[in-house]
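Let me give you the structure first, and then I'll get to my questions.
The other protein chains are all here in position, but one chain of the complex has been omitted.
Right, subunit A next:
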Amino acid sequence: MAADQAKVDPMKQFAIEAIGGTQGWEIAGFNIAFTNSAMWMLITTVVLFVFVLGGMKRELVPGRWQMMVETFTGFIDNMLEANIGKEGRKYVPYVFSLFMFILIANLIGLLPLGLVGIHPFTFTSHFTVTGVLAIISFSIVLIVGFWKHGLHFFSLFVPHGTPLPMVPVIAPIEFISFMVRPFSLALRLFVAMMAGHVLLKVLSSFVIDGTNAGAGFGALVGLPSFLLMIGISALEILVAGIQAYVFALLTSLYINDAEHLH
C-alpha cells in the first residue's frame, strides 16, 4: 500500500529542519537553531556578496560582470530617484540589499538542485521571513516619517483636498490602508513564492504517480504535466524577479510617502 501512495508531499519542501545538532541553540531562551532556512539565507548572502564583489573592480571601462552589477545598482538608483527624487539616493543601500536578497533567494530556491541530492529551500516562502522584511521596511517608513515631519506625519491620513466633513470617514480608511501595508507586503511575496512551489510539486507528483501507474497514464497525465512544469518553471523565474521588484518598488513608494507625505 505504501508504494501506491503519493511520495511527493507538496508541503515537505517548506519544512524547517535544524542542521547538524544545532537544535538546542538558544539565546535568552529563544531557540536559534541553525536550520536549512538559515543555511539558504547564508548561501544567498554569500552569492550576493560574490556577485557584488565581482562588480568592484572599479574599471573605467567595465567588463561584463561589473556591467551587470552596475546595471542592478543603476536600476535601483533610477527606481528610487523616479519614485522619491534626489532624497531617494540615501535609501539605495537598503532597497538594493532588499531587492537583491529577495531576488537571489527566489531564484536559488528554484534551482533544480534536487537532482544532485541537495534540497533547495526558498526562505521567502515563509511569512516569518517576509514578515520581518516587511516590518523592517514599514519601520523605516515610520521612523523617516516621524523624524522628518513629526506629528505632521499624521496628515498622511488626510489626503490633500479632502472636504472637511469627509475627514472623519477618510482618515480611518487611510489609516487602515496604511496599517495593512506591511501585511500586504509580506503576504504577497510569501503567497507568490509558496503557490509557485506547491504548483510545481503537485505537477511533479502527477508526473511521478502517472508514470508509476503505467505507460498509458504516463503519456496521458505525466507528459502534459511535465510540459506544463517547464512552462510554469519559466513563469516562476519571472515571478521571482517580479516579486522582488514589487517588494522593492512598494518599499520605495512607501518611503516616498514618508519623505513627502502626499
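Observations, loosely collected:
Simple rule for what comes next: a contact is a pair of C-beta atoms (placed from the backbone, for glycine too) under 8 Å apart; a residue touches a chain by one contact, two chains touch by 3 or more; residues count from 1.
We take it that contacts and distances are computed from a predicted model.
From the set "1,2-phenylacetyl-CoA epoxidase subunit PaaB", "NADH-quinone oxidoreductase subunit J", "ATP synthase subunit b" or "Sarcosine oxidase subunit beta", the protein name that UniProt assigns to the chain left out of the figure is "ATP synthase subunit b".
In the complete complex, the hidden chain is touched by one of A:14, A:153 or A:206, namely A:14. From the options A:82, A:132, A:166 or A:230, the residue with contact to the unseen chain in the full assembly is A:132. Set against the missing chain, the residues A:97, A:162 or A:204 yield one that touches it, A:97. Of the options A:48, A:167 or A:223, the residue whose C-beta touches the omitted chain is A:48.
Within the entire complex, the positions of subunit A that touch the omitted partner chain are 11-12, 14-16, 18, 25, 27, 30-35, 37-38, 41-42, 44-45, 48-49, 52-53, 55-56, 58-60, 62, 66, 69-70, 73-74, 77, 92-94, 96-97, 100-101, 123, 125-129, 132-133, 136, 190, 194.
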